[in-house]
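In this view, the complex is presented without one of its protein chains, the others remaining in place.
We call the chains A, B and C, going by the order they appear; numbering starts again at 1 in every chain.
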């Protein structure tokens, strides 16, 4: 599993004092970004010259509210690896509570700024091998 | 069905020139907010003095990229109405294309700023009747 | 003056129930984007293929809090027009109150995705003439 800590900040919470859920998904995107950079050696700063990894499917169950100052442990693993796509399980927890959990599917695409088309493109063998280390069955 | 138009703006798009998916969920939250205000007569400006409507479950399939200037039609309907919860189907489309579709479950809770607890509370009969007009079976 | 209305939404407000100031600057960016599209006929969807208009200077005085449901009138005018830059005055008001006011300077640049350089480039004569109609002295 790939794990990161993120603290709930003022900018994340809404009028009720709890994290506004689109902010949770920014936190999830940060987790995927860290995973690509730190574990897969595919930093987004390089990747986006030629490729993108759009999210095509997302399922989240929000179990418990999170509040300013809470230190969340964000965990990510791979539940399914396809040719050009990867499905990751994820969980955010605080102390002994699960805050949220879900599944996100990303597709590797080649980008062409001149066109409006995104084309699926298989992961390189190298990236594929690194992803495989996070498969949990 | 409850429908609203929203134009994709500069702030919504990422480096690849397509909508960054947490921004789609801000658009979805705006749609729910408009539905509560315009159709259910429960404006968030009033609701949040005593209640909240946290999202507890979310499923989204992102079908096609959206770009700056695209006018999206956002549609929402009710697929399941429980005592204190409501599950809504939603779809964002652009011209003849489905950009995304999914399902979101909201729970009506009473808020108590002094405590960290959120308690489920049944919708009022009046709100319930208004919600029922959007049920599609 | 160029005017637009924007309603304060749930996503804009913080734990104190008032607009979180970075959200005011997203609203300001939307105002500039609308001005370029509707008044200057330079929609951001076209502009960003070859050019950008980064903000180089910003001054804001926040006078009064704004809350969910408040309908803000956002106004923009030109206080100074340079060769490749324009300084705009702006004001957000609610009923008889000024919520904020300030000044923002934008520079027209040519973009080259392949390099890290942004180069100032004079506005076209056509754009210049349209900008001039908003000069208030």
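Heads up, the rule we're going with is that a residue touches a chain if its C-beta (ideal position, glycine included) is under 8 Å from a C-beta of that chain, and two chains touch if they have at least 3 such contacts.
Source: prediction; values computed, not measured.
Visitor: Based on the whole complex, identify which of B:68, B:88, B:106 or B:131 touches the chain you can't see.
Guide: Per the contact definition at the top, the residue touching the missing chain is B:68.
Visitor: Using the touch rule from the top, list residues of chain C that touch the missing partner.
Guide: That gives, for chain C, the contact residues 15-18, 20-23, 25-26, 29, 48, 52, 54-63, 65, 67, 102, 111, 113, 116, 118.
Visitor: State which residues belonging to chain A touch the missing partner chain.
Guide: 9-11, 17, 26, 29-30, 33, 43-45, 48, 67-69
Visitor: Which parts of chain B face the unshown chain closely enough to count as touching?
Guide: 10-11, 13-15, 17, 20, 22, 68, 113
In the analysis below, only the chains that are shown with their structure count from here on.
Visitor: Using just the Cα atoms, superpose chain B onto chain C and tell me the rotation angle to the nearest 5°.
Guide: 180
Visitor: Using the average of all C-alpha atoms in each chain as its centre, how far is it in Å between chain B and chain C?
Guide: Chain centres of chain B and chain C, defined by C-alpha means, are spaced 28 Å apart.
Visitor: Centre to centre, by mean C-alpha position, how many angstrom separate chain A and chain B?
Guide: Measuring from centre to centre gives 22 Å for this pair.
Visitor: Got the chain C residues that touch at least 2 other chains?
Guide: 10-11, 17, 68
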